[in-house]
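Complex shown without one protein chain; remaining protein chains in place.
Chain nomenclature is as follows: A, B and C, assigned in order of appearance, with residue numbering initiated at 1 for each chain independently.
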Amino acid sequence: MRVLFIGDIVGKPGQDYVREVLKGLLRARRIDLVVANGENATNGRGINRLACEALYDAGVEIITMGNHTWDQKDSEALLEEDARIVRPANFPEGTPGRGYTVCKVAGKPFLVINLMGRTFLSQLDCPFREVDRILAAHPHIRHVLVDMHAETTSEKLAMGWHLDGRVSAVVGTHTHVPTADERVLPGGTAYITDVGMVGPRDGILGMDRDLVLRKMRTHLPVRFQVAGGPRQFCAVEVDLDDESGRARSIERIFLCEPG
Amino acid sequence: MRVLFIGDIVGKPGQDYVREVLKGLLRARRIDLVVANGENATNGRGINRLACEALYDAGVEIITMGNHTWDQKDSEALLEEDARIVRPANFPEGTPGRGYTVCKVAGKPFLVINLMGRTFLSQLDCPFREVDRILAAHPHIRHVLVDMHAETTSEKLAMGWHLDGRVSAVVGTHTHVPTADERVLPGGTAYITDVGMVGPRDGILGMDRDLVLRKMRTHLPVRFQVAGGPRQFCAVEVDLDDESGRARSIERIFLCEPG
Amino acid sequence: MRVLFIGDIVGKPGQDYVREVLKGLLRARRIDLVVANGENATNGRGINRLACEALYDAGVEIITMGNHTWDQKDSEALLEEDARIVRPANFPEGTPGRGYTVCKVAGKPFLVINLMGRTFLSQLDCPFREVDRILAAHPHIRHVLVDMHAETTSEKLAMGWHLDGRVSAVVGTHTHVPTADERVLPGGTAYITDVGMVGPRDGILGMDRDLVLRKMRTHLPVRFQVAGGPRQFCAVEVDLDDESGRARSIERIFLCEPG
Partner (left out) sequence: MRVLFIGDIVGKPGQDYVREVLKGLLRARRIDLVVANGENATNGRGINRLACEALYDAGVEIITMGNHTWDQKDSEALLEEDARIVRPANFPEGTPGRGYTVCKVAGKPFLVINLMGRTFLSQLDCPFREVDRILAAHPHIRHVLVDMHAETTSEKLAMGWHLDGRVSAVVGTHTHVPTADERVLPGGTAYITDVGMVGPRDGILGMDRDLVLRKMRTHLPVRFQVAGGPRQFCAVEVDLDDESGRARSIERIFLCEPG
């Protein structure tokens, strides 16, 4: 069973590039499930219905989120209505939307979980205990993908090792830069610290770099905008055993426009 | 001119692995200069004379540091005496040691600068203005390597773009996970967000993973120790034009023991 | 019913000054219960058996803690054994020690709860939900004192309003500077943002001020030491209705040596 996980999709350039390249990838690689992090899909800040529809049209099936989950006006309504969108599960009980979702892939139930780290990022509930609770509540599901949205490499690596042998894959998001540490951990869990992003290659995290630099040098308020120019696509393909759910391999995919 | 930059070397396992693999690499790749980040060389915390000597013996010529610069008892004395060790230049004026050093490579003066980011990491002076000052003071040096030790991808990317066309290379350190975004920026500056580390592969940032996990789950104090097991080696080779100092290429190097 | 709450006691100077002044205060004010924050009692870092005994001898009956809870070697054992010491209740389940304790005051059960804030301080569980759980588990106790150990004024004020009318008093600790906002909130809960500390008056938070200043100006590592010189004593007296547990008044107490 082949799963494609696409990193943080940034703005219209990111949406467009997904639409342009995804169908070809799915065909060439015979992908069974496409999950994408959509927390920056609408102007770099959250996701709205329009962006969701664009991503579904492009071939995305499940959307995970992160610290930008609530940035759009209709975020709460959208997450309540659309079971294909998953926000970090370690928000407190009673938070709108859902922290995980179950779909069917190759006839098997497939669990997608979104978690958010706390170091330098949030004051949510403990992601380690939260994921333990979710797994305990789904003892018969063997195919599980976790998007661990976090700032530090240590918290993501810790989640990878915490879940090794218990889920199919732990993929990190949020830093927008792909890491080169993809591997299958000894227990059979595919892992990467960060998948990277889809969007303008020559910005800073996909945003206009002059604006980000101005902010860092002056510490005056600057309104960031999604950058222009050539685009990149960052994803990983994870190959899972149909029966056991164990990962056989994880491969990093990087596409980039010339220019 | 070929420069090898080795990421954060962690503990005795990191030192040993450098010694075991470096000489072979230097021969095979005809390297002209070896720079390494040594901020974790002694038990994961700073560097002492013994560790410096071990790294010099192994072939390292310049050592850069980071937030662990002062972790060893004799750090201040060591940095005062040994001009081959460079600590972040954006410490306040009067700080022991030096923030950059000039050596000779292939008959040319070569400037190595160490900077530290501020986001989630330090309260040092502005690294952007500091590096501008250093470059202005060395107008005739065309070969410049910057180790940007920082937590966030955005601050490192900002430094890369800030210096593009003005230095030979900006290499990131501190997160201990190699990123897959190495490239030569349009102005001719080689860039990578993080080089990764040299040390135990199956720890968390090189430290024993059970201890790190215990800390993250319990929030009780835990004394971290350098992990055991198979080791990895993360570095980049940067190829520079002998005259202009512009980067022709940057290549990621990853070595790993079996097991 | 009169309760005296003493703010963070710092080091030997703090312990000594408590011993010198407390007995007189208890007599003069006819205090029924003495609670003190002891997180800095031993050399400014945590508390050990010796310091506990000194405080009990001086008249302290219950000790609350904070971010320094585990700083001493025998902290876990001590907190397991001694039911008079309370550490923040919003540590994860399974943490050694207890987050609240019930004693008898004037024939009534009296609940003392310790909580820790998260902003800029910790990654513990939500203190608001934790205190709700504790109160729900003790529906018949009407006399409740909460030590909210937190960095920001906003998180402490939020706890005060969250609990107004549900507990007798919310007293803040951790910043070591007494605030002048003591009052009884409309629902009958006595509140103060920070009680202040007991210890050397002319240090910075009780620590030697030259060392703290050196650290802030150089960003080099500095080992802090408890300051010398004249000492101050910061506490509040809360007067509670014997039946309802509602606060009738809260009064700030400040004693200081000459010099």
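Keep in mind that, in the parts below, contacts are C-beta pairs under 8 Å (C-beta built on N, C-alpha and C of every residue); 3 or more make two chains touch, one makes a residue touch a chain.
Just so it is clear, the model here is predicted, and its values are computed rather than measured.
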item: Shown chains that the omitted chain touches within the full complex; value: A, B, C
item: Candidate in contact with the missing chain, chosen from C:G14, C:G44 or C:P178; value: C:P178
item: Of A:S122, A:T153 or A:T175, the residue in touch with the unshown chain; value: A:S122
item: Absent chain, residues of chain C that touch it; value: 120, 126, 128-129, 151-155, 157-158, 161-162, 175-181, 186, 193-194, 196, 202, 204-205, 209, 212-213, 216-217, 252, 254
item: Where the unshown chain meets chain B, residue by residue; value: 92, 118-119, 123, 125-126, 129
item: Chain A residues touching the omitted chain (full complex); value: 70-71, 76, 91-92, 94-96, 122-124, 217-221
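One rule holds for everything that comes next: only the chains that are shown with their structure count from here on.
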item: Both-way neighbours, i.e. chains that touch chain B and touch chain A; value: C
item: Inter-chain pair with the most contacting C-beta pairs; value: A-B
item: Mean-CA-position distance for chain B and chain A (Å); value: 29
item: Approximate Å spacing (C-alpha centroids) for the pair chain A, chain C; value: 43
item: Touching two or more other chains - residues of chain B; value: 217
